[in-house]
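In this view, the complex is presented without one of its protein chains, the others remaining in place.
Read from first to last, the chains carry the letters A, B and C; within each, the first residue is number 1.
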Amino acid sequence: MECKLVPSVCSYCGTGCGVLFEVINNKIVGTLPMKTHPVNEGKLCIKGWNLHEHVNSILRLKQPLVKTFGRFMKTDWDEAIQLTADRFKEIIAKHGPDSIGVLVSAKITNEENYLAQKLARAVIGTNNVDHCARL
Amino acid sequence: MKEQIKSWLEQGTVDVFLGYREVDHHPIPWCFTQEAIEEVDDLVVSPARYSLEKIATHMAAEDPDIRIGMLARDCNNRALNVLYVWNQLRPEQVVTVEANCCPSPLKEHADCSYLEPGTVGAYKKAVGIDNHLRLEAVEAYGPEEGRNRWMYEFQKCIKCYGCRNICPVCFCRECSLDHDDLVGTGPLLPDIPIFHLVRAVHMAGRCIDCGLCEDACPMDIPLRLLYQKVNRIAMDLFDYRTGTSGDQPPFSILGDRVTLEPKPIQPVTGAEA
Amino acid sequence: MTLSEVKDISGKEGNFTVTVARHPRYVDMNKCIACGTCAEKCPKKVDDLYNERLMKRKAIYVPYSQTVPLKYAIDADNCIYFQKGKCRACEKFCPAGAVNFDDKETEVALKVGSLILAPGFKSFDPSRYDTYAYTTLPNVVTSLEFERILSATGPFMGHLSRPSDKAEPAKIAWFQCVGSRDVNRCDNGYCSSVCCMYAIKQTVIAREHSKVPLDCAVFFMDMRTHGKDFDRYYEHAEKDGVRFIRSRAHTVEPMPEGDDLLVTYADETGHLQKEVFNMVVLSTGLEVDEAVVSLSERLGIDLDEYHFTLTDSFHPVATSVPGIYACGAFTGPKDIPQSVMEASAAACAATESLAPARNTCTKELIIPPERDVRREPPRIGVFVCNCGINIGGVVRVPEVAEFARGLPHVVYVEENLFTCSQDTQDKMTEVIKEQGLNRVVVAACTPRTHEELFQETLINAGLNKYLFEMANIRNHDSWVHGDDPDAATEKAKDLVRMAVAKTALLSPLQQTDLPISQSALVVGGGIAGMTASLALARQGYPVHLVERSETLGGNARMLNQAHKGEPVADLIQKLTEEIRSEKRITLHENSVITHVDGFIGNFKTEIATGSSREIIDHGVAILATGAAEYKPKEYLYGEHEAVVTHLEMDGLLRNNDARIDKARQVVFIQCVGSRDDEHPYCSKVCCTHTVESALELKKRNPDINIVVLYRDMRTYGKREDLYRAARAAGVIFVRYSRDEKPVVTADGGRVDVRFRDPILDRTLTVQADLLCLATAIVSHKDETLAQFFKVPMDGDGWFLEAHQKLRPVDFANDGVFLCGMAHYPKPIDESIAQAQAAASRALTVLAMDTIKVGGIVSVIDPDLCSGCLACIQVCPFNAISFNEEKKVAEVNEALCKGCGACAATCPSEAPVLMGFNNTEIYAQIRGALAA
Partner (left out) sequence: MTIKRITFLQELLGLFGLQERVHLAWISSAEAQKFVEVVTAFTEKIKSLGPNPLPAYRDAPRAALAAAAH
């Protein structure tokens, strides 16, 4: 029997609540709020409480999929990124950069959010950037 | 204490010992084992409380024969008693090292008022319910005042399920609070007061007044008072003191003799319109 | 066979030919739909005998609304056509063409092996009590008339009214012992046994029905509430304000003005009292009808001087003719539980010699295959019943039917006069098939009485019987809202909407067959246990008889004689020999039961004999563990040698002890340990035992002085003869009250007994050579055994039967039965009858090869169960056990009664009560609130 409580930060939004993952036999079985964490002081919202659920969810995507002939097929990262880049280029060439929007999420860190808007503005050339926290 | 725990682990009295250890300056629950016995030197009696017994039930569910040692305050011991009653752990598989502190009126040992809820603002005192109140004061509210104050508190609920999730004696695989017929999924507010009452009913004869729920509640709902109330009723009606022993729960039928009389229908006095 | 009469019987035991005359009904039973049109049109009004002539019926009639079979009949003596040659209105109006004036009396010859006579009783006609003026004063009624007045189907629809002016009485008197315990104005020397209790019941019910605080006074001699829980009922009524006046009222006179009645009586101090009542009820006794007497003469059955069957205490249901048995009031006056017991006992006795022929004349039932409807959308048929006018007279049934048509999933609606009639059932079967219905709602009466009938119909139509729901628009609606048809109609719609909402969600449930082990376990080797064992063995089934001590016979070993004088020792010897020589009986002496597993048909019981253990399989169990004599702590018992208990007195008599010969003065004190705070019940046998002992003492020494100190002499039934004989022999009976008990002090070798005589109103002291205490009978309170068999005990420690009146030897836990004093104190004859009854009930299980289990039972979803054991704690039938391997609770379908307590208790909704699951119930609630 192996049991560990692993400290982490909630990945749901930008608040950054401290959580503990309860790991038994290498499986995350539960999430606890970290009592001494200065941000959440032992409290969590319903999303934070259920972090372990989406880790273990059978619906969780573990590798990229590409839709071919109307069906999702498994693929590798190189191919997926290449395909996305190719399609972006194609669309920009045909309809201009403003035809692309970038929607970012609270589930990634602040720094990643910064990088995403940089990608949108500097690489793609669009100002159509938005964030779920603004909705 | 540390020597005791080490010898237990070495002699195989217990397979694991649940205590606390500081990780990045945060005391967090730690599972000490024979393989890493040197970690026992880092064991701390954390002022931050986690439900170690809940972790223990999770382990026992994986391996029913596991023997578990545990650092236990009064509240942990009460929770263990309840878990024995409800067949989630067996008394013979658990040994405890006593630690003195508990924020409950049920506490028998040292004072640990530093764990009691934080101060409450004037507005909450005026229209809601002060978490520091004694149950008698809450019971003394008139019908309308009681309703207004409780509903003010319940209206704040963001339905995080924290009270249930943190609770050391909540072990059901599927909770009634997840049940569509009782509590609909999605909407906020949750169905008040049904959400809280369903939980309160399930806490009767189970709540050991550890205060973890109130501690975890982002909205400062005075949950402890609510569950103290249901336990008080269980004591009055069933003569059952939750968590004090491993006796069977009060809600059994066979051999039960009731001396209560149904209350008559009293005419309305007109005090409340 | 109704309207039939036994004309003659020939042949002998095992091969009788019975000639039965079937009187003409003049109505074809197959055609009559009991619509009531004939009675409506019939011009001839006749006194309604069922309602004690308090109201009228027609010449074509059904005797009462619950008549079985519910078919009309013509009363030829009153029919205008039969009397005057014309009318035939009923024939003309009958929509079914059922009336047949050419119907003739026929005779049927039946070949049977045994006969049971259960002709019942006739209520005493009080006309000859001239001072009670029953014939002249309308407000003097018999108890049976009063019973009809209180009944919802009676002349005043259950409104408490008096016959003369329909006014609501505020003051009613009951006169006890009218036609009982009386050899002056009639020849009924016996006590009718039931009148005290029914009079109290009537006071209680009358007070409930009355809109004003009703003053009830019961004039009585001895209050004979000797049955199980009867004393409590009596005390409760008294505490509630019913007045009990110890006096035999002698005159009822009309008041000069109005219809009130002046009652004159002498109170206990001898003073004449006069009191005015609005109504007087005569608690009339039970008699055997002359027709029954003449039938008995024809059959050669010996009757006693009161025309009851001449039975002996050890064969309570056997008549003097072998092969002919009797039960009920024909063997002596008795109440419902005792009659029900005797009925089962007679069935047991009558089938004993016929056991080899069992299952030789049976027919197999052919059940059509069940249609699988699980994938079909719901197609609900709704049948709304008028129940004659029971529902239709209040609820606007067509409106309800129209409303039902608009409910979701309802594809067929029909309105019936009587949905439960056979022709409607046949039609329902057709409709289900034609319309392709897959669920049925009947809006009628209660599932308690009719659910099975309708389920049968569903089965016949190829539907699963659980795809059915009843809406009770009678008991819950038309009966309670009789004065408000609008509200009742709306409520009927609500009830139908609820039923339809639930029905749409019902799914078919399955029952499975479980083989049963065809042997019995009898616990207790007293008279009851031995009788039950022998009865079962003679019916062909192996029996294990477990007795704790080393001898058979129980308490009876200490008794000298039964109340009719039969020596008990002979009976014990005979039974013991029969038990030992009966090869089907395995006797376990010096044995106790240490563990019981299983359920009806499949019990596994561990029996410990000394240090050895044996596990036996059995299908049924009979508990006959008896009771014990109470050892008093008062009246110097155990401190003074002159003070003995009943059983000790029997011992002295049996051994011809010198103290008996020397005694000049003997005192008996009744109710020692009975009817007090510790044992608030009557021990039933002590009064009779005391008069028996007193008579025996008088027989041995006619000069002996005997004083009996009693509270109420309860020598019920024919035992009253003994009481009368004792008084005639000079035994002095003095009453004492619970508040003023006799005081006993030692006086050398004798004891002084001081008591107050209520008639002399003086305190007297008697110096007694012997003081016999009529001690209570107390329960063993064997809670271990109760837990083993999962059977309840009442507060006094008596095993609690499934229903005190209608199922007196069954337990709620199927397959377990009880008899003898473990049930309640009782004399030998009643113990034997109950033992035979228990055997009879056990036979109904043993005679089957399999039992059906499942259906409406709880099922626990193992995925949701956390193994907290809460459901096990709460299950009243111990039907749930914990599977240690899977760590979940599991329901035993054979034990589960479908009460739903587990489903209500489980914090995780893991148990689902089939047929009542959450979605179904919530749908029903939403249906209720949808209006």
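Simple rule for what comes next: contacts are C-beta pairs under 8 Å (C-beta built on N, C-alpha and C of every residue); 3 or more make two chains touch, one makes a residue touch a chain.
Not measured: the values here are computed from a predicted model.
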Chains shown that the absent chain touches, full complex: B, C
Omitted-chain contact residue, chosen from C:E40, C:D130, C:E208 or C:D761: C:E208
Contact partner of the left-out chain, one of C:R448, C:R580, C:H595 or C:K631: C:R448
Contacting the left-out chain in the complete assembly, out of B:L52, B:M70, B:V183 or B:A200: B:A200
Residue numbers in subunit C that touch the chain omitted from display: 152, 158, 208-209, 446, 448, 475, 479-480, 874, 901
For subunit B, residues in touch with the removed chain: 123, 126-127, 138-139, 141-152, 154-156, 189, 192-193, 197, 200-201, 204, 226, 229-230, 233-234, 236-238, 251, 253, 256, 258, 260-263, 265-268, 272-273
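One rule holds for everything that comes next: only the chains that are shown with their structure count from here on.
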Chain centre separation in whole Å, for subunit B relative to subunit A (CA means): 34
Whole-Å separation of chain centres (CA-atom averages), subunit A against subunit C: 74
Of all residues in subunit A, those that touch subunit B in their complex: 1-5, 7, 18, 20, 22, 24-25, 29-30, 32-37, 42-46, 49
Contact set on subunit B toward subunit C in their complex: 64, 86-88, 171-176, 179, 181, 202, 248-249, 251-255, 257
Subunit A-facing residues of subunit B, complex: 15-16, 23-31, 33, 48-50, 55, 58-59, 62-63, 66, 158-162, 165-166, 215-218
